[in-house]
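All remarks here apply to the structure that follows.
All protein chains of the complex are present and in place, except for one that has been dropped.
Order of writing sets the labels: A and B. Residues in every chain begin at 1.
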Amino acid sequence: MWSFSNIANNIHAWLGNNFNPTMTLVIEMVLAGVAVIGLFAGLGLVLVIMERKVSAWMQIRLGPNRVGPKGMLQSLADTIKLIVKEGLTPDGADKFLFNLAPFIAMIVAMLLMAPIAFAKDFQLWDLNIGVLFVSAVSSIMVISILMAGWASNNKYSLMGAMRSGAQIVSYELSAGLSILTIVVLSGSLSVSDIIYSQADGWWIFKGHIPVLIAFVTFIIAVTAETNRAPFDLAEAESELTAGFHTEYSGMKFALFFLAEYVNVFIVCAIGATLFLGGWMPFHIGSWEGFNQVMDYIPSSIWFFGKTFFLIFVIMWFRWTFPRLRIDQLLNLEWKYLLPISMINLLIVTAMAILKWHF
Amino acid sequence: MFIKKYIQDIWGAVKSLLTGMRRTMYYFTHHKEIITEQYPDNRDTLQLPERFKGEVVMPHDENNEHRCTGCQACELACPNGTIKVIFKNEINAEGKKKKAIDKLVYHLELCTMCNLCIEACPSDAIKMAQTFEHSVFDRNELTKILNNPGSKIMEGVE
Partner (left out) sequence: MFEEVGTTPEGDMIINVGPQHPATHGVLHLVITLNGETIKKVEPHLGYIHRSIEKMCESLSYRQFIYVTSRMDYLSAHMNNHACAMCVEKGLQVEIPPRAQVIRVLMSELTRIASHELWWGAMAMDLGAFTPFFHAFRERESINDIMEETCGARLTMNYMVPGGVMHDLHPNFQQRVKAFMKLYKKKIHEYDEMVTGNIIFQNRMKNVGVLSANDAISYGCTGPTARGSGVSSDIRKLYPYEIYNTLEFDEVLETGGDSFARYMVRIREMQQSIRIIEQLIDNIPEGDFQTKTKAVLKLPKGEFYSRVETARGELGVYIVSEGGTTPYRIKFRSPGFSNLSVLNHISKGSKLGDLVAMMGTLDLVIPDIDR
């Protein structure tokens, strides 16, 4: 049957037959790099048009409808515009850091792609500490924002960066604790093990209410971590004009923009993997017939369907809620989310030991 | 007691957020509520109300005749100096010299569409048109002469 893993295996076998092992590895790395960059570009285009259409429909507007069929090529046109625009570096800026920051944002987003399973047995790097890797690498993101804010030599940028620093560092905690609930339940840090542990049902259904609470906490925390409204204080438009990327223009701005969307995709993919079974089709315990019917739907469609559903939820938040204030944002984390996730983790641990889950 | 209040707070907050999300979801799924006007695609069907103040025009009948006597009431009524009346001497049928308008110059670029000139005109010679696409490349084009070339005053208008 046609599948991503078959294609990957065929390419691997063909390369292995024609080149020596070192060469094979090099070519495979190049191919993976090209694939990731291609996925990046594709995701950027799709997510931007998706965001614009979602926001338009929620705001009783039509949204972009001029470029291409139903405006579907609008983001492509925007990309071309951003590429040909002048990438301005302010005089007072720390030029090296200013130019480096968008690339760090991009590299972080690319690194996070590594452990994600896009389809059955189709994964760039199935490392045994995949979930830990994701939490660790995603916190580097804040460095690029701080760097951009500091190097811009602009007070608005600096304030945005400082807000973002406080925000991301705080929300890492509850995101991490929510991830831990699933690690406790599945007993593994490896992404593929976590997915296989959901073969008889996704954790969100198997784990009763505690996992549901963990899921909600996770969604809130990652919305904050990716600087999306209602937690977009780092770029709070009406307060700080554009926050940390006030001084960026052209392709450097586009890289930040792209990194934001790719980060949204990645956190949603991780959310889908941990709580909604990743590429695992919708299985119910021991209903063999039902499970087999579900297996006919390709695993990549399951994965992308779940991921895009979560992305839609995050967009839905953005176009409904007002922004929080910085002290309220930190209160929400330290007074509500963190205590709740800690207690929740205890309950889940007890549940895992006593085998109360399905 | 503290715990109860804490949980109540959270429940109230979540409920209020879900109410808002239900509202946006309603609009997300109900596309017939969209109010976007597809200008300029709807140019053909676009109906502006007859009182809409777009620009001042001077209607002419089929004989190229207008109703302007050149009384300068509009020029006086205008707060911005938008209208200028330029006269010429015309010899009428009886061989008498008569003052008539040569040009009624209208500066669209100065006009604020306040309608005072129309109100001031005693002979209903000028009116507001419903045009609104006034963009031009050269601002000289905004200085308009309202009476057609060769036009003259209608019989019986004083």
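The definition used in the following text is that a residue touches a chain if its C-beta (ideal position, glycine included) is under 8 Å from a C-beta of that chain, and two chains touch if they have at least 3 such contacts.
It should be emphasised that the depicted structure is a prediction, and the values quoted were computed from it without experimental measurement.
Chemist: Give the residue, chosen from B:V57, B:L116 or B:M154, that touches the chain omitted from the document.
Modeler: The single option touching the absent chain is B:L116.
Chemist: Can you tell me which of A:I145, A:A236, A:V262 or A:I347 touches the chain that was removed from the display?
Modeler: Of the candidates A:I145, A:A236, A:V262 or A:I347, A:A236 is in touch with the missing chain.
Chemist: Quickly run down the residues of chain A that touch the omitted chain.
Modeler: Counting over the whole complex, chain A touches the hidden chain at residues 55, 58-61, 155-156, 159, 163, 229-230, 232-233, 236-241, 319-328.
Chemist: Just checking the interface: what residues of chain B touch the absent partner chain?
Modeler: Residues touching the hidden chain, for chain B, are 12-13, 16-17, 19-20, 22-24, 35, 48-49, 51-53, 73, 77-79, 112-116, 119-120, 128.
Definition applied: only the chains that are shown with their structure count from here on.
Chemist: In the complex formed with chain B, which residues of chain A make contact?
Modeler: Counting only chain A, the residues touching chain B are 54, 57-62, 316-317, 319-321, 336.
Chemist: Using the touch definition from the top, list the residues of chain B that touch chain A in their complex.
Modeler: Touching chain A: residues 10, 17, 20-21, 23-25, 27-28, 31, 33-36, 38 of chain B.
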